[in-house]
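Below: one structure, written as structure tokens.
Here the complex is missing a single protein chain, while all its other protein chains stay put.
Labels run A, B and C following the written order; every chain starts at residue 1.
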């Protein structure tokens, strides 16, 4: 399978370049009978839409999604769902200059190294616009998960040096603040920090956290397709992510077994855990508690300040990247992380359906 | 594909339980014509063998590998290589007790939740012995990579609070110290720390780092099969790993674009980078510089001190785990990380062979 | 992977329903650097276009293909090629009636059995229009194969009782006759036979043959991914195909080893075969001679004459299918067979690139 498909049973295949005619995704493996409309998907796409606040690019994209197949009389048919978003704002002129050199922190050089040439317009295939397909598919996956009582909540944990205060956690703030932080105060601080960055022609990174509640115990495959391994791939496949943590993540390395182990305890007649350092996954399989993951996002590589690089003639040159770019990509990547997590959890649920003879009997025994 | 196979073209399938008759791996997709002997593989297995030092379990396993197929007259034939290691030390008695309760930090509970029951002897399928198959396959992958000028070096970066001093880096120490640290002084400190842990009936975690040199630019697929995404899955699929970093990893979140971008510069007529914050990967594709990854490993969940848990009767109980277990798994996991990275890089090299028409012409044009 | 994708490395994913907004295909894994235009693809699509002769449905579809991604400055970029064909003629009215009963020989009943309901308009996803995506992808695969000296020629071998005369074989006739037979005389006879069928409100089947020349020896994987096994799946996945033969096919069952074996002989310094009963494949791997396959196609299930069936209310009823349908699908399926064979051969060529260390050295050894 080539690299633009993801998922074993709920499989998405994204296509499209930043400045091509359109971008889209084909979703194969959606169970039949799910009520689905373009509005269900648009809600998710609007969360990643640019041009909404001063901290995101002025590029104005309608990013209206259209369902081309797989839905009939308001319900999924079980056949491929083809979703398309047309590119309405193609100011290619902005990008003509970069055709001839390699932007630091971007994939210009590696694409040329791999393919011999590249669509240099706005990053082409390596543009963040590729995530439109992921988010559209994430909306479908999330709707299925919600109908099973599983919910995902992703948000910005930190931007540069500004981190949220867990005690001030307020879910409403995620959709109301330009930073997608669940903490109004921290968000204001982060906005101020981003103003500085812009003034100094620089950019910032941050951390995105995602909580998955309601996932039953027993999901995920042991060995190579561990649920945390699949989540790690899904999240690391998002451009700009350079580290992925599950539960206590990097902190486990420096603590002791007696501190890191989660004790099992009975809650009524249900087995639960006294703590959740593991982040809801043991041995690659969900344990019924909240699944917790974090993605560490690098600062936007496109900055106005002067940078060293080389051109195709093999000359050392100095550049200053013009055009439109965000001082931080974290807030717009929040819904991408949530979408990739949703697709991964749904795929794991589908893979788990054949785990026991009891499951087979439930579906097939007359 | 079920969860015990890994790799698209260089595909490994591991099998076996801690206390079953044997464990092994089937490697499908090895290019024909590679000189290969059991000795090539044994060298890698010996690096993960238990019972070698006081900081690893006294369990004595020969762990002698046998090639059952796929090699003829000393060379790989291109057909599946079946490798087997027989379990010689099966002190099942040690484990009879744990059949009835769930060990904190282990997969006992999640296996029961998924499958309804489990092979409780020594962790069964979730035992670290499963990695025998990964390491055996890693030896084959590494031999192929080496013949192409690509080398991997994994080592312990830290154990508990003790971290190596990069200025004291000495590769020979990796194989000579019981901690697999490339720093003799730090290793001594770590050993002292582990002595404390054992005295207090506790355990420690740590960080494993892997450097991949000589990988050509252009390897890895954009979008979902990014090289860093595949590496993240490969490494996170190793039991006890809770976080994976590429290059500067978690640090990128708090630094600025001007600090994180790597400037391209000409080195003679070759394009290279002035720094390597990216860890050798841009846009999911190798850039020709050293690929750097880190795995954060949790402390051994099996500890002698008393712990809270529940039994199958749904009663809260207190346990103290007997039997044999390491105070730290990090040193023995070093070769596992190196192996999974080697398998992933080789698979990416094979996937890249069809990336351009030029490659097809090189192989097929008459 | 769900069922609308085909191919391991050259992977196509088709989508769309007969009467939806559009149909299309996403091709992932096309090598970069192939000159490609919409015209290259349109030539293939025009070969399957309906409404061209009196023996194919009067439905007039422009079936104009549009490239949405993956091609830049006239060359493939190595990223997904998204192709779309809009449905311009959607006379859904014609189909409203069939919503309530199950047409014999069609997938109406089985879709309901699987998914609970279906898009009943013109067969929905099970319509022959799904093959638009296959043919569009086949055009791309064929262009790559041609550049490597591999050519495919598919044609109608028989329609009903009328079979071509091998001595009268004339390749020009394939594109010039409405039957796609390489024999002008046989084609006339077949047309007469089809006239009868139409007069008697009935339909006909036939046999499609495909010859693949120039395929090097050594392509295809032993065991499960044998080249003939992959071709069998590719061809049998075309609606209406009920049997697939390789080389002498069904005849081998009744002949003797001494008759069926192909003797190897030297032709100059090249190893070749005196005969080709095997159809170019031995042990699942190409032997360098012409690859020969045949698909047996059933008569069009949609006929005007009265048929017995049941409706959704579970009543036995009599129906007579109105609307537009071909008396035979064979001629239009010829290019579909050729396309699926091309995609399969290309995928096998790509899979074979990693078969030997020599291949790796050719691509990667400095």
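The rule we apply is simple: contacts are C-beta pairs under 8 Å (C-beta built on N, C-alpha and C of every residue); 3 or more make two chains touch, one makes a residue touch a chain.
Quantities reported herein were computed from a predicted structural model and do not represent experimental measurements.
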item	value
Residue of C:28, C:183 or C:221 in touch with the missing chain, whole complex considered	C:221
Residue of C:96, C:146 or C:237 touching the missing chain in the full complex	C:237
Chain not shown, touching residues in chain C	1-6, 8, 14, 102, 104-107, 109-111, 113-116, 125-126, 130, 158, 160-161, 197, 202-207, 216-226, 228-237, 239, 242-250, 252-266, 269, 271, 274, 278-279, 281-288, 296-303, 305, 307-310, 314-316, 351-352, 355-356, 358
Absent-chain interface as seen on chain A, which is shown	8-10, 29, 31-34, 78-79, 144, 147-149, 216, 222, 349-351, 353-366
In chain B, positions touching the absent partner	1-5, 8-11, 13-17, 20-24, 26, 28-29, 32-33, 66, 68-70, 72-73, 75, 77-82, 84, 114-119, 124-125
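The criterion applied here is as follows: only the chains that are shown with their structure count from here on.
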item	value
Averaged-CA centre spacing for the pair chain C and chain B, given as whole angstrom	45
Chain centre separation in whole Å, for chain C relative to chain A (CA means)	38
Separation of mean Cα positions, chain B and chain A [Å, integer]	26
For chain C, residues contacting two or more additional chains	8-10, 29, 32-33, 78-79
